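Left out: one protein chain. Kept in place: all the others.
Order of writing sets the chain letters: A, B and C. Residues in each chain are counted from 1.
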């Protein structure tokens, strides 16, 4: 039988590919795929990245496994230094953090995200969890990578967010430039269908998973978008990347982000 | 031969008498008499005071001796906790420190102090050391005790400070109330001649060392002042206070604050 | 914003939570699945202290359970939920959606900034973001200011001085010196900015032991100190014990309906004291959570 890997693994590889070597990279909490991706990048193409581990604020840890919560001490194993809360936040808001992963229950074409509520506040239809540190950090961190594993049902990529928790490229008060923000905003949006970039501050479809059609993406997406001239399939992961993922995440917590149908998608190497 | 003690010891006792029990009390650096006085108060009438040890920011230490510098680790012996720099300063400026000792090379009748320069800046006749944290802390700490051991030569208690480093009750921009400051300003000024209080925000002579006359004080003082109706000699120290001082300060660093002639002043118990 | 020098600090849960008047602003220490002050939360529910304004960063069962008990009027947290693993907080969500509580959602960094304003004694501080988001619309108390040097317009926030902070630590001494392990989250900031600090510790130990581990919150910040073994359960309190994922999961399932939440509260909170709570959880289960140190494999298996 040939070597196969799952969508969850390829998805993590796509997140990891957005990490540059020698950058300062951070994710928040409740982000298993981003957590695994950061460690994958650090163990492969970005060994000199400064990795700040989510809710632990541990610097360059080497955990033996990824637990189902972001706030477990197993995540700081191997780190010789952990930041104080304020140290991590100051670093982010003064612009020293190069890259953050950010998810959204709703995401619009500017890359604004909503994790606060579906339907109007103060008594929404669904009160979501909330934004953590996003509404300040999204203004200042140099580069944001957005992701969602809920593109297909058609309710995530929306024309307009019911509520803007974190900043994309432009909101009702104007662009980042108008607002005087130093961060560069979203550079990529990765979904279980494909990858968008933001060449002019608007989402543009850049690549697809090989089992996904342009039409499926169009049907699932609530906003208009351009397609990249060289739109095509994503580059396949290397076997070593897949192996690293399985080593990093033996509990497969990354899979908790996906609906069961998506987890059935597997690919030959 | 009867039991005698020196002016330096009585002076320290007068400083210690301004410390209340259960208050938070702090001195800066370069203040041997205030250092010894704080420890004397803590070991006698103010056992529940929270003592913040000068440049060490150590809480309630019990040093075996007082070193000639305020920044020596011998001063934090016995303390289980030392504040960070910012912890001590925040505590002071938000009004949680009840009492601070403050000295001045010049002191005016409002209790403004100068430790910056004699003669006009930027090229003064004498560049003094500088004010440490005084120009913020004097605005916010609840109660200040001023002291000088250089009253007699007549150049310390002046009509007008050449430069206001730390705030008394009123400066060129108005009173503390006008300035919106929360601290209560100087409550006492202790010199080698006697003790002033500040009943209406102006220095008033309240008591004298028994070997000093009202005339000597008047001659040494460059500003006009009232005298308290019950002006009289200071209350003599208890023998136990003197013994404590000698135990606390075996190197006699307190004596470095006095001119030799003043150190010749001794008193019977 | 309180200095507590007394030697008469309350040392039992009932007396300690009696220091919290209804309507208080209550800061919750710890975060997510770690070091939440659960014994204090349960005692607040037993005492039925309501109309609370809770503040914190990213939290979970503490807020959710107080919401289930109907004790929260304003929730000013940056996140309430169980992350990807167990999802949204059912009771909190229900209360927010019905308007039983006001979800005055904030941001970790904004809360930090407001606590710093209190700590620094300042009547305002600027934040970096917020402007342009809808979070600002939930906070009429925020303002705007223009920097006199750069002309940049900032959102400014007022200081946040909770009436009381609830903090759980693994160890402390009788005076109230507390050691906690990193991440401290906002606990240091809460301890300074709050008028009262009510602390529970898994173990009261000698001052020497706390000093050796490192004092993170000094005694003069703590107004009450109670020893409650497993006082953070079902969340973790390292180096003592890992979080109880199974129990959290059982709560989340139960809290899916008001009836289920009510049953849980009767079984695990109002119907028992803390010793009874530990018996309900069972000594074997608690022991299991402390076993994480045996090996990485053991640690991992606790979460499977």
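Assorted remarks:
One rule holds in what follows: contacts are C-beta pairs under 8 Å (C-beta built on N, C-alpha and C of every residue); 3 or more make two chains touch, one makes a residue touch a chain.
Since the structure is predicted, the reported quantities are computational estimates derived from the model, not experimental observations.
Listed residues C:126, C:258 or C:291: the one in touch with the omitted chain is C:126.
When the omitted chain is restored, the residue from C:144, C:208 or C:280 that touches it is C:144. Residues of subunit A that touch the chain left out of the display are 22, 24, 48, 50, 59, 80-81, 87, 90, 93-96, 140. Looking at subunit B, the residues touching the absent chain are 29-32, 55-58, 64-65, 67-74, 76-77, 82, 84-86, 89, 92-93, 116-117, 121-140, 163-167, 171-174, 179-181, 250-251, 253, 256-257. Along subunit C, the points of touch with the absent chain fall at residues 121-126, 128, 143-145, 147-150, 152, 154, 156, 158, 214.
By definition in this document, only the chains that are shown with their structure count from here on.
As a whole-number value, the distance joining the C-alpha centres of subunit A and subunit B reads 59 Å.
Subunit A and subunit C have centres, each the mean of its CA atoms, that are 28 Å apart.
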